[in-house]
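A single protein chain has been omitted; all remaining protein chains appear in their positions.
Labels for the chains are A and B, by order of writing; each one numbers its residues from 1.
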Amino acid sequence: MKLTPKNQTAKQLLHRAEGNPPSTLPDSAIANCYPGLEFDFRNVWRRIFVGIVMHEADSYVVGVEDARYASLQGCRILKVDGNDMTTILRGPRVANGPTVELAVPANPDAAWFMEWSNSLSRVLHKAGSTVTCEFTAQPSDIQRRPDWPDTQTVELEIRRFFEPDSPVIARALVDPGDLTQSLCSPWQNDYRECACYYWASSRPDYVDVGTSSKGLSAGFNWMDHDRSLDTPVDERVYLPDPRPRTPTDPTWITYDQLFQEWQTVLQFIVGGKDQG
Amino acid sequence: MKAKDLKEIRLLPPLAISRLGNSPEPINNYDLVVPEAEPLAYRQIVPAPTLVVDEATGRIAAREVRPVTFKDGEGRIRPLAPFLELWGRTSDEDEWQHLTAADLGGSELRWRVRVANIKAFRRTGDPHDRIEADSGWFSDHTRRELRGVAENFLTGKFIPFGHIQFIDPTAEFPHIRARFTPAHGYVYGSSPFSRNANGSYVTTSNGYLVPDPNIHDVVYDTARGKWFGYDEVLPAAKPQPPELTIPPQIYAGQSGKAENSWVSMGYLDDECDGTIEVALTVGKRELATFARIGAGPPAFAPDSLPIRTVYDELEQALLGAEIAPDDYTIEELQQATEEIIRRAFETIRLMSTTIMNGNAFRGQVDIGSTMVRQDANDAARAFEPIMAPTIVDNLAVRTLHQNIFTSIKSGVPPWFVSVLRKFDEIGDLTDLGRRKMPGMMRNADGRHLCLTRRQREKIRLAANRLVLPQEEEKSR
Partner (left out) sequence: MRSRQERHLQSILRNDTTPALQMLAKTSLTAMPFETAPARLSAPQQMISPEFNGHQYAIFLLHVDAGIEHALMVQYLYAAYSMGGPHVPPEHAATVERWQETILGIAKEEMGHLITVENVLRLLSGPLNLDREDFPFDAGFYPFTFTLERLTLDSLAKYIYAEMPADWTGPLATEVKRRAEEANKGKPLHAVHELFDLMIATIADPELVPDEYFRPETVAQQASWSEWGRGYAHGARGSELQRDQPRTPDLIIRTVDSRATAVDALHAIAEQGEATTMIMRERSHFERFLRIYVEWSEILKKDKRFDPARPVVKNPVVEDSLRNHPEKISDDDCDRNVITAPLTFYWAHLLNIRYRLLLSALNHALHLSGALRSTKQPTARGDVLTLIFSEMYKIRSLAGVLVQLPVREGTPPEKASAGPPFQMPYTLAIPQGEDDRWRWHRDMLYASRKILDILFVLEPDARRKSYAAALRQADVELIEVMDRLIARENATSEKEAEVLS
């Protein structure tokens, strides 16, 4: 690798300070996925346009800091530098049915906002200069399709992501508290059921897994109290979490337990197994 | 090196992650190592030299290899407490060195930490709900508690966000560093007794109040702030109010009077994020820098890593989504590809793939919170499993990914670039679209997970350049 100043800077992001375990590094932290665990990293994008504040996960203008942009309050961003910020949901309504636009009452346009991080990677190099941004002309509670006709166009400055020549996220982009603000309060709150497992590696789901005599995996739900490595593999069953229907079922670690004694009830999983 | 020659100082790492725990003993240092003869095995947790801090003096007492456990002898979780090192350079060249006390002779060094938890403010919009801690500037080696306070707190109450300590350099450990130790991981609240959604107290049949067992301390003043009782109402068949978090209603609460309401119980936690600043005065010159820190829950599977990480976001923001021809060698691209696939099977290994795929469980359908359910809920897409139900057992999916990993190890160019979902393909909820990779997981936008463009580009380039290795040699 040729050591350009920039990729040298990138390497500093992975600098292991003496004595620091690898889990202190950002490559152990869940990213711009759904609200992660360490951060809801989507918050880095709220102030990416100088003068307005965006929703961390949506096309919605939540605040205006520069009066010139007052007309953007509550509007939806549709295009940045010519790139669509939303897409259309398409798929079958019924199994094996034709592919159609998937509009629903809450989303009559079938439009869906695409994540900031990948979308804006196309314009971040223009930080410090302005780009043309297209918004809905009117405030909108509804997501709008990229070709929405009634629009307003403004030139907005892209804020610098990092401090100059540095790998530190810029002061002006993120205030203390911003990166964790949209996580659960307390963090345990969605811990049981938020099962869209981009985060299995830090919040395991399927543990003590062995190979059953059916040639299939067999293991337990991490939230299942009644699990033991002494259970023969063939008898291990992953029980899907029944919450919210039976939130106090004693089979499961309850929310009260997660609030009070998570340190006791949650077990570390090493090598896929409960660490004894 | 002399302090007066310093051109720039920097705190490393630029973003340090700490993890909550109530043990007084932090996690000892370790390395994650893939065994050479078993490339598919779990990463081994191999103890590495730990810096043992004497909290009373702020000095490093020892550097030794200690056994690694994540809970202490009393069952308490060990916090992850990172060091941040002060580095400097004396020229424009990228020659950074970790500064020592001797390097800084004659200069004055000050630190300041500002961290906050604004989860309540994010919902209520009341600035008095911001919980902030500020150490103020300091130069000594006392271990300082970071007390999170808010206008809406009861007088004298605070949430401990952990500690900061400027490590006292010694002859044996002369380097400049500070250590951040996160909080214990307690829940704080607004009322010593359990209350109903309407604010009334829960009582026993004979009229006694019921203490709220979840609360470590009552800090929030319900007379001043609105966090207790805060309600996010989601009208049926309408878009969610646009200012709410996505997903909404992710705070401890209970159903209220209105349909689809969720009334806050006023709970707070001791997570935080913020900055650690350094100012160095050399004569009349001042050099300053800062790094960021965050406190999150432990990584409960410490030998496995996620597919798309905060590092990947930062790298893409820093270097762009496109990769310049001499950014990486082939070997580096191959390793990057291997690492992504390894993380994929590390994630799969810990994930109930049959449930996540939307398979029926004992005859019941829609049994878990899955992407299948999300697609049906958000878009009324037909509820059906993502992949054929027969092929998604964890063992089969894992084996398949391990075999892809193995193939990449052989030096074969990655052939699967086109099945890696692009970020602008998230609207494609057809069978084919949903079967792209990474599968069965959720993306920042609520649809199916994508890699960063740069991650994907690394794989594409690995494929590209492996076919014709001479391109590589010529570019060197």
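In this text, a contact is a pair of C-beta atoms (placed from the backbone, for glycine too) under 8 Å apart; a residue touches a chain by one contact, two chains touch by 3 or more.
None of these values were measured; they are calculated from a predicted model.
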Out of B:Gln165, B:Ser369, B:Gln402 or B:Thr452, which touches the unshown chain? B:Gln402
Out of B:Ala61, B:Ala376 or B:Val412, which is the one that touches the chain we can't see? B:Val412
Which residues does chain B use to touch the chain missing from this display? 36-41, 354, 359-360, 387-393, 395-396, 399-400, 402-407, 409-412, 415-419, 431-432, 435-437, 460, 463-464, 467-471, 473-474
Mind pulling the chain A residues that touch the left-out chain? 211-216
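Following the convention adopted for this analysis, only the chains that are shown with their structure count from here on.
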In whole angstrom, how far does the Cα centroid of chain A sit from the Cα centroid of chain B? 11
